[in-house]
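This report concerns only the one structure given below.
In this view, the complex is presented without one of its protein chains, the others remaining in place.
The block that comes next holds chain A.
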Amino acid sequence: MFKEFRTAIGMLLCVSLLTGVLYPLLITGLTQVLFPEQAKGSLIRDAQGQVRGSHLLGQSFTGAAWFHSRPSAVDFATLPSGASNLAPSNPELAVQVRQRISALAPDSEQPVPMALVTTSGSGVDPHLPVGAVLYQVHRVAQARQLSSEALMQLIEVHTERPFIGPAVVNVLALNQALQMIGVTRE
């Protein structure tokens, strides 16, 4: 009995040391050297060195002059992030979708892209499908007094097309590029 107990404790200690300490530390050390950017959270800094976000975490954008992100059920909270978990049959879902449609396009005939009126799984989805970004071009172009063609070009540059997933645009990166254009104009 005592011997079994000793073996069990020994096993837990060995595995803890190997997989709970050495393994994560080895991966941490290795990746801090190989891929330091990603390992530290793909942080975006401005010219002053201030952290402005992470390339991978969506941010809230409001107003006509920005491309809006995927709606978030938790208003882009990160500690913790979360989702609506609304069932498709929950009447609340249809109510929310209706509200988002009327906020986006009160009198448009053109159907609104699904991604712009439903909340994401993580609450911090950084991407939008290309169609949902193109849908916003007209509004942003007007607000910024830019040509739609210039915006379309910018979107094309920021479009990611994996062969195994939908074509998406990183909204944060796109808005950052938009901000740069604004800066150079001023």
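Just so we're on the same page, contacts are C-beta pairs under 8 Å (C-beta built on N, C-alpha and C of every residue); 3 or more make two chains touch, one makes a residue touch a chain; residues count from 1.
Here is the rule we go by: contacts and distances are computed from a predicted model.
Asker: If you look up the hidden chain in UniProt, what protein name do you find among "Potassium-transporting ATPase potassium-binding subunit", "Aspartate carbamoyltransferase", "Electron transfer flavoprotein subunit alpha" or "Carbohydrate ABC transporter permease"?
Answerer: "Potassium-transporting ATPase potassium-binding subunit"
Asker: Please output the residues of chain A touching the missing chain, sorted low to high.
Answerer: 3-16, 18-21, 23-24, 26-28, 30-32, 34-35, 38-44, 50-63, 66, 70, 76, 78-91, 93-94, 97-98, 101, 105, 108-115, 117-129, 131-132, 160, 162-168, 172, 175-176, 179
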